[in-house]
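Certain chains of the assembly are absent from this excerpt, and the rest are unmoved.
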């Protein structure tokens, strides 16, 4: 089976969640080699952000679990790359 | 005969289809080396997306079959590259 190489996700994170802790934890999920959280908009209680994960055979369920554990939510999947190399 | 090296397609995908599963399945089609799905617009029941496939001698029929199996539809072909190397 081909492997997930990159995920770009829209997430919503409570403002009291330390983004560095969340990012480091996401980077420890199976298959993740690099994780980037880029804040898009800060609202009263939450902020929306673009989450990019690159790696080989990324464990999407593991990503979702970490988000849930931090009280963050997955708003939508923007982009998925799979196969032997990233294209597009 | 020269080989298809890249396809860029406009597709429509039901919102209940997991994009990671669809992308991974497309990446297992004959000739595909990398597959990328980039969501364009999310509507009530479906989302439109740009599907990019790169490889050597990509099996277009196989791509169409996977899309059909997931309930997704090919809206239009945006770009096709063929030959010994990608140009343009």
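Order as written gives the chain letters A and B; numbering starts at 1 within each chain.
One rule holds in what follows: a contact is a pair of C-beta atoms (placed from the backbone, for glycine too) under 8 Å apart; a residue touches a chain by one contact, two chains touch by 3 or more.
The shown structure was predicted, so the numbers you read here are calculated from the model rather than taken from an experiment.
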What is the copy count for the full homomeric complex in this file, when 2 chains appear in place? 7
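Following the convention adopted for this analysis, only the chains that are shown with their structure count from here on.
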Give the rotation angle, in degrees and rounded to the nearest 5, that superposes the C-alpha atoms of chain A onto those of its identical copy chain B. 50
Using CA atom averages as chain centres, what separation in Å is found between chain A and chain B? 23
Residues of chain B touching chain A in their complex? 6, 19-20, 22-28, 32-39, 42, 50, 52-55
In their shared complex, chain B is touched by residues of chain A numbered 1-7, 60, 76-88
